[in-house]
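Here the complex is missing one protein chain, while the rest keep their positions.
Right after this comes subunit A.
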Amino acid sequence: MTSTPTPLPSHAVDKETAPEKPRKMSRAERRAIAARGKLSSPWASGIAILIAILWTIPSVGLLITSFRPETVIRNSGWWTVFGNIASGEAEFTVDNYNQALYGNSSNLSTFFVNSFVITIPAVIIPITLALLAAYAFAWIPFKGRNFLFVAVFSLQVVPLQVALVPLLSNYNDWGIGGSFWTVWFSHSIFALPLAIFLLHNFMKDIPPSLVEAARVDGAGHVKIFFRVLFPLLVPAIASFGIFQFLWVWNDLLVGLTFAARPYQPMTVAVAELAGSRGGDWHLLTAGAFISMVVPLVVFIALQRYFVRGMLAGAVKG
């Protein structure tokens, strides 16, 4: 076993350190340079900033609204707050957050915990299974491998909704209806096709020579997986982990349909906040922000993996 760090598949670096001798650039390189030029033009930057601002406005409005008192929310738009600040009349309050979090018997704080309990296993289970499956599809030759892979991959087109009723009746037959298990299973089932596809593509991307070298050294599948592939797969795993985390955290349909009341995630509770006849809609902004905090933190903390991993997995088909 070698203990040297495994070389990264970094073709770009190789090319830049290539001999200085002027040579004909490949088409791809010319395109890359042209693209770089386009992207760094002041116009492009301006447009990018403009789009970013436009896309942020609704969230900013939501954030401001969530801190305004109920009567003010009902009477005027959030943008009037700027004029009010200038004239010193702006009112802010955390009442909405208080009421959303602790206001009634279905307070959000308990559902907040539920959301974590649902999300963490619903991320770990599909990643674990998908890693094993992806390894088999990528590096273990067996009969019907390609057919099976296409079959798994094509399961992605099955919409979640058609599976709701059959799954629910099966869960009831198995006697686990309404528990956390149903939500974990369902999320894992729905995540696996994409997870296997992404991780498989990423594994295929790793130079076969690495795997062959390890095999020549006498490593078995387990050792190859853990010692050779796993360290290289971290970005892909992280990116899919974030993807799945955001999906499960924001999911309403699965949580609403499968879980019984005490096991439902926060999205369900936020949807109920408005009250029987929608009269309490001023609480929704606060509820939305409470449920947004966690995915926001996860995304910002791990976003470099997100971009890198998604590209690595998806570009090479």
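In this text, contacts are C-beta pairs under 8 Å (C-beta built on N, C-alpha and C of every residue); 3 or more make two chains touch, one makes a residue touch a chain; residues count from 1.
Assume contacts and distances are computed from a predicted model.
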Legend entry - Listed names "Universal stress protein UspA", "Alpha-glucoside transport system substrate-binding protein", "PDGLE domain-containing protein" or "Circadian clock protein KaiB", with the criterion being the UniProt name of the chain not displayed: "Alpha-glucoside transport system substrate-binding protein"
Legend entry - Option touching the unshown chain, where A:Ser66, A:Ser186 or A:Thr257 are the choices: A:Thr257
Legend entry - Residues from subunit A at the interface with the omitted partner, ascending: 1, 3, 70-71, 74-75, 103-106, 110-111, 114, 117, 120-121, 124, 164-165, 168-169, 172-173, 176-181, 226, 256-257, 260-263, 268, 271-272, 274-281
